[in-house]
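Report on one structure; see the data block that follows.
Omission of a single protein chain aside, the complex is shown with its protein chains in their original locations.
As written, the chains take the letters A, B and C, and residue 1 is the first residue of each chain.
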Amino acid sequence: MAPETNPGPVQSLTLGKALNLGLRTAMERDPKVIVMGEDVGRLGGVFRITDGLQKDFGEHRVLDTPLAESGIIGTAVGLAVRGFRPVCEIQFDGFIFPGFDQIVSQVAKLHARTHGRVRVPLVIRVPFGGGIGAVEHHSESPESYFAHTAGLKVVSCSNAVDAYWMIQQAIQSDDPVLFFEPKRYYHSGFMKSEVDTSATPDPLFAARVVRRGSTATLVAYGPSVKVALDAATAAEEDGHSLEVIDLRALSPLDLDPVFESVRRTGHLIVVSEAPSESSLTSEIAARVQQECFYSLQAPVLRVTGFDTPYPPAKLEEHFLPDLDRVLDAVDRSLAW
Amino acid sequence: MAPETNPGPVQSLTLGKALNLGLRTAMERDPKVIVMGEDVGRLGGVFRITDGLQKDFGEHRVLDTPLAESGIIGTAVGLAVRGFRPVCEIQFDGFIFPGFDQIVSQVAKLHARTHGRVRVPLVIRVPFGGGIGAVEHHSESPESYFAHTAGLKVVSCSNAVDAYWMIQQAIQSDDPVLFFEPKRYYHSGFMKSEVDTSATPDPLFAARVVRRGSTATLVAYGPSVKVALDAATAAEEDGHSLEVIDLRALSPLDLDPVFESVRRTGHLIVVSEAPSESSLTSEIAARVQQECFYSLQAPVLRVTGFDTPYPPAKLEEHFLPDLDRVLDAVDRSLAW
Amino acid sequence: MSSPEQWTHPEPREGPAATAAAPTPEQVIAGLRATSEGGPELVQLLTPEGERVPNPEFDPFVADITPAALRALYRDMVLVRRADREGNALQRQGQLGIWVPLLGQEAAQIGAGRALRDTDMVFPSYREHGVAWCRGIDPKDVLGIFRGTDHGSWDSVAKRFHPYTIVIGNQVLNAAGYAMGQRFEGKVGGDDGEATMVFFGDGATSQGDVHEGFVWAAVYDAPLVFFCQNNQWAISEPTERQSRLPLYQRARGYGFPGIRVDGNDVLATLAVARWALAECRHGNGPVLIEAFTYRMDAHTTTDDPTRYRHSDELEAWKLKDPIERVRVNLVRHGDADQDFFDSVQAEADELARDLREFCFAMPQPPVGQIFDHVYAEPSPFVSAQRAEFLAYHDDFAGGDH
Partner (left out) sequence: MSSPEQWTHPEPREGPAATAAAPTPEQVIAGLRATSEGGPELVQLLTPEGERVPNPEFDPFVADITPAALRALYRDMVLVRRADREGNALQRQGQLGIWVPLLGQEAAQIGAGRALRDTDMVFPSYREHGVAWCRGIDPKDVLGIFRGTDHGSWDSVAKRFHPYTIVIGNQVLNAAGYAMGQRFEGKVGGDDGEATMVFFGDGATSQGDVHEGFVWAAVYDAPLVFFCQNNQWAISEPTERQSRLPLYQRARGYGFPGIRVDGNDVLATLAVARWALAECRHGNGPVLIEAFTYRMDAHTTTDDPTRYRHSDELEAWKLKDPIERVRVNLVRHGDADQDFFDSVQAEADELARDLREFCFAMPQPPVGQIFDHVYAEPSPFVSAQRAEFLAYHDDFAGGDH
């Protein structure tokens, strides 16, 4: 719903509302921005992230599409070729796979295929990650598949302020962006932030140090940033000063702040909900061991989901990296 | 074609013919083994790997399917549930993506979903890799997507002897196996080997040291094994003794021989045609830096395809890791 | 409103310009949509008022339905509705993470489910608790999915009832493959032939996998009944977001029969499903059935349908309730007395109580379950993760941190 009175530049928003406002702002700014997906119109999306947009921008800018992900992404490609800037919503992480071929073979490659003549400025929004007590396929972390795919850019926001800015920047980007949203925090009260819509945002593809520290470095993204921050707070009691870096950009990775940090701390723990094998966390470990070979006082350790299918909800607390598993890894690293 | 006279146990076979004989043997041994895919019947597959099988086993055991990869894999799942052991051919690496959802959501998860009651003993054969001068989508190395997917097993053969045994072992496996074949060597004369069909093969999920050495370790799989071996031969002249390990199993990885080797050599170079970001080579680097932290005298280095779409054929020689890039990496590692 | 026939003008100039369907306000209020016209296309044997409509084509398929058999169908529907409502209540009370209600679809599911033989195979989607019931699966075995303890605890091989599939439409291909296998094994071609039935929704018809399932089944003459429950909604999207045409007409493009049945009529659904299965057993499959029904409740317990549909529509459909028409018919013909209805009610309450108690007593699954059955032949990597995590976990449980 459009706010009745024009709010000031600073608004207190949940992560979900910040995304909603970011989408609204992008749609107001550029009439070529369209939103498409399953249930994004009348319902406002199953998470209400697109709430009110169809009402205010009309059915031709907010499309309740047929139920098929390849169709959503494949037609978005055509709309992009025509000059639109489509923002596709994939209802849940586990449902992006029917659209995988379009992403890998068209979205990622069309710009290179046309030697730069055709741009594909589309955004694919993916509510991702676990912790919501859901049934199968609703708690996946598929970001590594896309980080491994040349031609795509991949980002993830972890808080309301970033959500507001990053979604707009992703839409403005002339490259296709996979946009991973930590769904479990959409409506969390403790993720509510003061969003200053008149501020100057950080660049989209930049990591950010979100907590300074000196004993060891934690790297995380999306929902795991909160876990890392909580771990850092808890570690303080043990006298450990942990630096926490929010990656924000998953591809291309912005690892300079990580290298800089590891050179100071000598210890790195990477946190992610995704299974570890051949993943984004592997990549970070591989790059850091190369760049910081002589600085590391222990190997890069990873705290991740297991290399198993995501378990039934009653077991997910064990699957998901938590404060304790992170601290355990910190201890192991420091004791190496 | 069935050989006219019964050949002895030792036959001189190309990699392609070894696969063909392996498939034939598996089909003879178990009537539940069926082969399915585009053009695998009358034509014998575009690479002739299934040559003669339809003629000898009939149209209900060698299926020329409709042209749709999700259909091939999705119906193979159903056939597996019914008790068959389907061997699906994906015509080229780049065409596996329309079937990605079936692989990730059904093939990989059905066994866990049914708490082990339903097995999915299917094999998905993928001719992969570059170097054949082909058009787009015909030279990809998509193995990392599958290595990242829990519930799948992933292997790659690099020579005729392994091809013959591994395809049979994959078919016998009660788990789904992604089977990557180095297409560029299917019909190479220099890949012709004496295949002793009466021998006892190595286990399917085991890496193998294919050349002993002491200066540094090279790890490769599929088509890159030959590159690594050639590099080792060339390095001998420079007085470097390189150990070469053929991974064979890509998931689960069998890294013990790698750890053992790195503990001796202190230097590791991983070779693969796939882009590097968030890949199998990242995983190897991540695991080795952890297990061999105190043995490494230089970081694990990777020689891979670039993080770009696979280029037009006239440029592929630069994209693909070659002997010189491998030796350059060895030099860098030794000079670290 | 033009007849659906007119929207299919395969030859130029044969009808009005083909454009996407949009329902009139009257249609919406009457519980209909542009793609949902009823009329002669809809096979119906029992009207909403409980009158038996003669149908020379399909009557033979329910000739054996004695009053006792009709009472059994009534009982099935009442029981599955009761279990469904209990599931909903359990979710509301925090005992389940989510519930997927079948309310309103009892006739479609019992009609289809009771047409099946033990030797047939079934691939459900995620709402088929009624079909599960017909396969002899205790409602308790479904609970774990929604409580988050497992993915269903029935034996899908023994019961010939595949696990629930949540990714829309992709089970359709699995079913096509299974049915191909039935044919390859020579189990098709006579009265004792085998068949497979696959369930999916109106929304699912848009998915590529469902199309590929149609292609494969047609090309391989698979004994497969595609059973589409058109409950008018795919979460918030009405059927006209998926198709211009009534969905059963999709079959026309593939060369096998498509038929629409009143999915709120258990007798008609039973008859049509039996006919379709017989076609398959005899090698004349596949067949597409569109069971025209209505999702009376929310999509799931997390959904809020007031955001996207009129209560008028719901009211219109209440008049077509699948259970009520059977009750009226039984009463009118004196085929059931109050004792019968009371006893079914008592049985339903007992079932619900049992389910509820079971639910409350469901244990927390063991942590090790995360790692079990990832593979048939264990992976050393996963086994190591298992061992490491269990050691950590036990340690931790021991308060060592």
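What we mean here is this: a contact is a pair of C-beta atoms (placed from the backbone, for glycine too) under 8 Å apart; a residue touches a chain by one contact, two chains touch by 3 or more.
Predicted, not measured: the structure shown is a model, and the values here were computed from it.
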item	value
Touch criterion as defined above, residue of B:12, B:214, B:233 or B:308 at the omitted chain	B:308
Residue among A:20, A:54, A:70 or A:282 touching the omitted chain	A:70
Options C:256, C:371 or C:389, residue touching the unrepresented chain	C:256
Hidden partner chain, residues of chain A it touches	34, 60, 65-66, 68, 70-71, 73-84, 98, 101-102, 105-106, 110-119, 121, 150-151, 153, 173-175, 251-254
Positions on chain B contacted by the hidden chain, ascending	38-39, 41-44, 46, 64-68, 70-71, 94-95, 97-98, 133-138, 277, 306-309, 311-316, 318-319, 324-325, 327-328
Residues in chain C touching the chain absent from view	7-14, 17-21, 57, 205-209, 211-212, 215, 218-221, 240-245, 248-259, 275, 279, 282-284
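Just so it is clear, only the chains that are shown with their structure count from here on.
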item	value
Relative to chain C, chain with the most remote C-alpha centre	B
Most central chain, Cα average position	A
Chain centre separation in whole Å, for chain B relative to chain A (CA means)	32
Between chain C and chain A, distance of the C-alpha-averaged centres to the nearest whole Å	36
Centroid spacing, where centroids are CA-atom means, of chain B and chain C in whole angstrom	41
Chain B, residues touching no fewer than two other chains	70, 98, 101, 105, 112-113, 150-151, 251, 253
Per-residue overlap in chain C, given as positions that touch at least 2 other chains	150-151, 167, 170, 208-209, 374, 379, 381-382
